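Dumping the structure here so I can ask a few things about it.
Missing here: one protein chain of the complex. Every other protein chain is in place.
Letters A and B mark the chains in the order given here, with residues in each chain numbered from 1 onward.
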Amino acid sequence: MSTQLLVVDDLHTTFRTAAGLVAAVGGVSFDLATNETVGIVGESGSGKTVLARTIMGLQPRSNVEVRGSVLLDGHQVVGASEREMRERWATDVSMVFQDPMTSLNPVMRIGRQIDETLRVRLGMDKRAARARAIELLAMVGMPSAEHRYRAYPTQLSGGMRQRVVIATALACSPKLLIADEPTTGLDVTIQAQILNLLDDLKEQLHMSVILITHDLGVVATRTSRIIVMYAGRIVEMGATRDVFFRHRMPYTRALLESSPKVSNPSHTRLRVIPGRPPNLSTLTSGCAFAPRCSSASERCHQERPSLEPAEEPGHVFACWHPLAATELHEAPR
Amino acid sequence: MLRYVLRRLTLLIGIVWVISVGSFYLIHLLPGDPATVILGTGASPANRAILYRQLGLNKPIIEQYFVWMGNILHGNLGTSFISETSVASTIRTALPIDVELIVLSQILAFAAAIPLAMRSARKPNGVLDRILSAGSFTLLSIPSFIIIVLLVLVVSIKLGIANTGPSSYVSLGSDWVVNLESLALPAFTLAVGSFVIYFRVLRSDLIATLQEEFITMARSKGLRQRRIMWRHAFRPSSVALLGAAGVNIGGLLAGGFVVEYLLGIPGLGYTLITGIASSDYLLVQGIVLVVSVGVVLINFVFDFIISVVDPRITRE
Partner (left out) sequence: MSSVLDDVVDPEALAPKRLGALFWICVGWLALNVLGAIFANVLPLVNPLYQNYNAINAGPSLHHWLGTDDLGRDILSRIVYGSRVSITVGIGAMVIGFGIGLPLGMLAAFRRGRLDSLLTAFMYVFLAFPAIIAVIAVLSFWTPRSLFKIIVVIGLASVPLVYRVIRTATLAVAARDFVTAAKVQGATDRRILVKELLPNIAPIAVSFLLIGVATVVTLEGVLAFLGLSVNPPTPSWGNMINESRTVMAQNPWLVLFPSLALCLFLLCLNFIGDRLRTYFDVTEVKL
């Protein structure tokens, strides 16, 4: 591994709401090397999106408290002002948003939305920015890019819009790209196209990528490491292979069993994780997954397990009753 | 786009037609003989005969309508029996004054409402937002006829600023400085009412728009607040503003007479009121027709502008 591009240390993001404090991210630490792709997985509500936005310094300014440290390319993000972050967004770090239906301005031509970044951030003139924007559109696989430059988002399909969002995020060649559920709203066939595209671009542009998803199938072949999040905390983290085949945390297994696999015969019933993700404003001192866990004991409800190393290097998990280490779990797709 | 415009145009023509029937029929809705309504009870038989010929009153009502409509399409709204001048020429002199007044007031209103709404929306429920919201809500409850009376009381009577009081109007052509001075108070009054509407509409829309994901995305591109506000938030938020402006400007054309009447500014509204006072039926009918059509046209124009500003509208 080369130098660390991103070092996240004991990061907390807490929202002050009428319903009390909500610890959306509760003490997350991990790092990311240059040109590495890491996947963050978890159900919706597990704090993935908040984590991503905190790493970017993009959360709303009021009623939110951030503690800990996010070193991005050697510079601290936590506590940086919007003005300081403005200098780093798009060039150091940028984000592919979840829903291409809402993340593009509906009344602006898509070309303008791409080239305004180029003009504002890179100081390109109108003509150069336009040429570059068309180039970017072509790069993300937009057919007849020159023509589409003048299209409005409503004139494009969901997949095409997501390509526009990606082109915008890549416009200033960021060092880190955070893709927040980039394929959730898209058809299955389009999903694969978009993910492959991100993969190719990562190699081409030497980026690091954080790929956030609730679908383990999405990250299986495209990441070097996987972080599993539950209720705002990391519950298991390790090399992709290890997480898939030697996971120790029951939640990870539950997630794996709830995602469809090609190897299964069609119409196989998916296992559903019983219960619902916990309410983050009423977390207890115990393991947050305990109420839904079949092997939970009294201790799980009282005391929260911390991350402990597994046998494999870099593999950690937080569980009082881990699954047997030797057990080779069912192969993913 | 073209289909959208055509559809609106058909609707427009339909409404204008109904308005013409309404204005035409107004006289028959009133009790008594039309000739008596128009000429008053003391009219001479000779005048009555002229009127009957002019309006074709002895013919069947459908035919009367076509005679009347034909005249109007030729720009002939009849000749007032009171002032003995052509109604059309009276309207031609009066209308530009309303246009000037409305343009002035709208410049003022937008110049104040847009930046203030942006400031307010940046921090909803902040100190500035609370003050502006409460202030605009209070202004909302002050009728324009009270504002103009109080302004005249303070500015032209107590402060004694020249050319701002009643009957100081001078046409734009003869002395534009005095003209602007004489229109200052009425323009300001109309601007206050418009400002309140525009501020409230734009503020709430901006607040909603600023919550949108594409605003977060614009932030993540490293754009400055000002640019995000103007380029990304303002345009999608301005649809309701434009709709409100269309209705409001139409309302000013129809309801601006209060300020004109008080200050003796000879616009359409003032002319309408004097026409009513002197029972000048043809003049009233002509102005009602012109104003109604004007209101409908203004709404149509604004609908069109909206469809240009927001491409989503025509694609429903």
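Here, contacts are C-beta pairs under 8 Å (C-beta built on N, C-alpha and C of every residue); 3 or more make two chains touch, one makes a residue touch a chain.
Everything numeric here is computed off the predicted structure, so don't read it as measured data.
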Of B:Leu202, B:Val291 or B:Ile306, the residue in touch with the unshown chain
B:Val291
Looking at B:Ile50, B:Val149 or B:Val178, which makes contact with the chain not pictured?
B:Val149
Out of B:Leu140, B:Ala162 or B:Val301, which is the one that touches the chain we can't see?
B:Leu140
Using the touch definition from the top, which of B:Val258, B:Leu282 or B:Ile306 touches the missing chain?
B:Val258
Chain not shown, touching residues in chain B:
15, 18-19, 22, 26, 29-31, 37, 137-138, 140-143, 145-146, 149-150, 152-153, 157, 204, 210-211, 213, 215-216, 250-251, 253-255, 257-258, 261-262, 272-273, 276-277, 279, 281, 284, 288, 291-292, 295-296, 299
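The criterion applied here is as follows: only the chains that are shown with their structure count from here on.
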Could you please state the distance in Å, as a whole number, between where the Cα atoms of chain A are centred and where those of chain B are centred?
53
The answer for chain B against chain A in the complex is residues 212-214, 216-225, 227, 231-232, 235-236, 309-312, 315
Chain B contact footprint on chain A (complex, rising order)
56, 58, 82, 85-91, 94-95, 97-99, 102-108, 116-117, 120-121, 152, 154, 165, 168-169, 171-172
